[in-house]
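Just one protein chain is left out here, and the rest sit where they should.
To keep things simple, chains are lettered A and B as they appear, and every chain counts its residues starting from 1.
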Amino acid sequence: MIASFLIQTLNGLASASLLFLVALGLTLIFGVTRVVNFAHGSFFMLGAYLAVSFHGFVGGGVLGFWGGALFAALAVGVVGAVAELTILRRIYRAPELLQLITTFGIVLLLKDVVLYTWGPEDILGPRAPGLTGAVWIFGKPFPQYDLLLLVLGPLIGLSVWLLLTRTDWGTRVRAATEDRDMAAALGINQALMFTGVFALGALLAGLAGALALPREPANHNMDLTIIADVFVVTVVGGLGSLPGAYVAAVIISVVKAWCIGIGDVRLFGMAFSFSKLTLVAEFIVMAIVLIIRPWGLFGTPQSPQRVSAASILPMPVPDVKRLWPLALVALALLMLPLLADRFTVVLATDIIIFALFAASLGLIMGLGGMASFGHAAYFGAGAYAAAVAFKAGAPFFVAVPAGVAFAGALAMLFGWFCVRLSGVSLAMLTLAFAQITWAIAFQWDSVTGGSNGLVGIWPPDLLSGKTAYYFATLLLAGAAILIIWRSAHAPLGYLMRAARDSRIRAEAVGVDVRIIQWRAIILAGAAAGLAGALYVFSKGSLSPDSLSIPRSVDALAMVLIGGVQTLVGPVVGAAVFMLLQDWIVRATPYWHAVLGITLILITIIFPQGIVGTLRQWRQRREGGP
Amino acid sequence: MRLGRLTMALATMAALAGPAMAQSPIKVGEINSYKVIPAFLEPYRKGWELAAEEINKSGGINGRPLEVISRDDNGAPGDAVRAAEELVSREGVALLTGGFLSHVGLAIADFAKQRKMPFIASEPLTDKLVWENGNAYTFRLRASTYMQVSMLVEEAVKLNKKRWALVYPNYEYGQSAIASFKLLMADRQPGVEFVVEQAPPLNRIDAGSVAQAVADAKPDAIFNVTFGADLQKFVREGTTRGLFKDMTVLSVLGGEPEYLDPLRDEAPVGWIVTGYPWYAIDTPEHKAFLAAYQAKFNDYPRLGSVVGYAAMISVGEALRKAKSTDPEAIVAATKGLKHSTPFGPITYREIDHQSTMGAYVGRIGLKDGKGVMVDWRYEPGERHLPSDDVVKKLRPQ
Partner (left out) sequence: MTAPVLAVEEIGKSFKGFRAVERVSFSVDAGELLALIGPNGAGKTTTFNMINGQLAPDHGRVRLGGEDVTRSPPRALWRAGVARTFQITQTFASMSVAENLLVAILSRESATGLLADAGRANADEIQARLDEVGMGHAADTLCSVLAYGDLKRVELAIALVNDPRLLLMDEPTAGMAARERGALMRLVAERARQRNTAVLFTEHDMDVVFGHADRVVVMNRGRLIAEGTPAEVRANPLVREVYLGSTIGEANP
């Protein structure tokens, strides 16, 4: 028993080493450039594939394996540098988190590059020469290679730490991590340093990918399966903290290994599977850590964010005379079913639903300055509540409000914790909550239908026609969008923006910032819930993916593409994103790559989002401020 | 362009096929998660391309060429339903086919029911597709989770092992495979014990920890449902840690080339698996298929190739028999439809719309540094379906 427990701990420590190497790169990159690099998992995957190819080319032996690891690390480092020089460099000045969408574009692009280059099948990589067997520890066999990994992770971490503390370059990097503006003022060549740090971070991820090969085949899921864990490790450890990343990686990995070791247990007469808990163990850990220490285990409380005027766009009360294009759009939407075919009406219904979803995120992100990586929680909660109510016999007109109410209630619960945090911590806490919600939907077979979800959720006869449902969606979602827009220049909107622009000033004029933010989150949650409820009745079915990370990323992409600091931006972003995706998926089998490149280009050309950047162009042309 | 521009290619083919096929093509809508499960679905695509080509070369469907319009659903049911809507209302397809993931398959099936549109599901294995959630418009080609488990249970009972460890991916496929296994085993071998259950998340197995936990429970045998990268990780860790030494392991899908071939010389010898020994099947149907496939793609077929091929043959035969593109006529024609496949003749049962396509059961062996199936036999699907009374109770009437 004790031996099993100790071996599971060692298992956890071995896994932690790989996780740590990837997280180390991510945390370095974030510390210096403030880029939340979504593509870091892709670098990991690329490292694995490159090492496999090197091994195939050179053959086995020490050179094949360790040479391959070195080659993969260096090659991925170069890829990272190239990505920084050609893409990321252009968007450092854009609003925070836009890089998330740019790097998401890189994720999609690399996915197809890997698929095209290495084919669809998993490739089992080489094992480390001389380390293919097991050693006996506590009377149980333990892989020799895992033992090496266990040591290698901290060793590489130590050398990076020495690089940072004992070299000039490292000192400059640390200075930049602590205070970017100060470092710039001291004349540190930022451009060169950013490239260097990006390359180093990518190199570490590539190395980890190569070192993972004896434990897992090179496969197409490596990128997205590791990236979530790495985000968690980085945040739990404290953004920018090297020892924090290691401790967090150990905690996450060991907790998972213990869960597996404990297996099934009977608690209070109920069977509970700790093995199934590994589905969300890391997110539960993250939620707990963030609630207790918002800045992570080894992080330091962030100084109040310096709001640079460049990243905040004004939002004047719109001039009624300039609203005629909106009237034209409304007219076009009303006429659409007369002019377009049935599928266009279906697509338009989806776009309107996602426009509401994006607008609801835009409300808290744009006006409230609270980014959410888990907004799908409310969308999915609304959809599930409506579907469960419907299955329990409630009619459509009861089920939809039930969805809205449930999503609002969930937002009330999650929001209570979230408003105590800010910045990336807040965003990651929303992600943790969303993943926990997802896991509940995934596991609670009797209510949610588990991973299969629920089917047979169609609107009543009155709305069963696609045109009728389109108008119902247009009416409900349209009204909700108008409310959200209206709220920007209502007291709630002003107070939210005040809290975002200067929290300290807002508090000093008596604004209870948390209460305002909480209200905004509840409103946004309920609106997203309406979108979810409308979505489930338009598709007839529902599964946990409506709560998943990709759904949240879609919403983020829509908001940022359209323009986070504008009112119509998220809606425009939703339309552009949906139309692009619909068109590209049908146009080419390599739609991942094409969509990825498109996202990258959009974020480079429109750093303030399409609406925000167009507005800036117009102002520049008119010579205004 | 490895994946090709199918629609165009097929339309061109149809145009070249001559005057016999001057009539407008019959359109078929195909939906699958190509980007999510490429290892299985790229061969799958090749399979149905081959079938569509053969159908058109032999004169099409009652004189009309077949045109397949394929869509990627990105692994999301909502996207799949939207794609289905597009195929039905904009492209005017006569029927739908495809599907890999269970939840996507169920969503399309429900759409088919709502829109009264025939749907021949090829790959989704969930039992619910034809039983609990079965509907008049949905048919399924492949041997379901229940059927595959039933085939292995037969082997398990012969082994007469008492203490079983269960390892399965934590989602519907794994869960229902385990539920069926427990039920069938308890029925046929009273006193059987399930000493440990490990349910790692799909694609995210911590193989070392799982192997350790299984070993600690000291089972007599292991029933494994993991596949793909999870399976490869589990095999490696379990082998290194001595878990599989002198251990009996049953593994669903473990003999499918998609999952066996990447293991190369590390294939776990002795495991009892369901799969597809393409190199050794010498029935005339299969030989013809193998020759045609290798000629066209210069590659050997995977199981996905057979499923894709057989699915499109089913589509063609259903349309041929229906002599119309009227949905009700196609549904009527598919009920009880019999046709030949590379695995032999199959029938779409009237009672639950499940085809009787079977699977191969055998042991894993090593040959020339590659994993192969040995001592295999074909298990016809009809042998592994519950009695009609049970099916009637499961399926809504």
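Here is the rule we use: contacts are C-beta pairs under 8 Å (C-beta built on N, C-alpha and C of every residue); 3 or more make two chains touch, one makes a residue touch a chain.
The structure presented is a predicted model; accordingly, all values stated were derived computationally and were not measured.
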Across the complex, visible chains touched by the hidden chain are A
By the document's definition of touch, the residue of A:T344, A:S502 or A:Q581 touching the omitted chain is A:S502
Checked against the full complex, the residue among A:L147, A:A175, A:V398 or A:I483 that touches the missing chain is A:I483
Taking the entire complex into account, which one of A:R519, A:K539, A:H592 or A:R615 touches the absent chain? A:R519
Hey, which subunit A residues sit against the chain that's not shown? 307, 309, 312-317, 483, 486-487, 489-495, 497-498, 500-502, 504-512, 515-516, 519, 523, 565, 625
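Assume only the chains that are shown with their structure count from here on.
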Determine the centre-to-centre distance between subunit A and subunit B, using the mean Cα coordinates as centres, and give it in whole Å. 33
Please name which positions on subunit B make contact with subunit A in the complex. 1-4, 34-35, 38-39, 41-42, 71-72, 74-78, 81-82, 85-86, 89-90, 102-103, 106-107, 109-111, 113-114, 126, 128, 133, 170-172, 175, 196-201, 203-204, 206-210, 212-213, 215-217, 228-229, 232-233, 236-237, 240-242, 258, 261-264, 266
Hey, which residues of subunit A end up touching subunit B in the complex? 4, 7-8, 11-12, 14-15, 111, 115-116, 119-124, 127, 132-134, 140-143, 146, 214-217, 219-221, 225, 256-257, 260-261, 263-264, 273, 275-276, 278-279, 341-343, 346-347, 350, 442, 445, 450-453, 455-456, 458, 466, 535, 539-543, 545-546, 550, 582, 585-586, 589-592
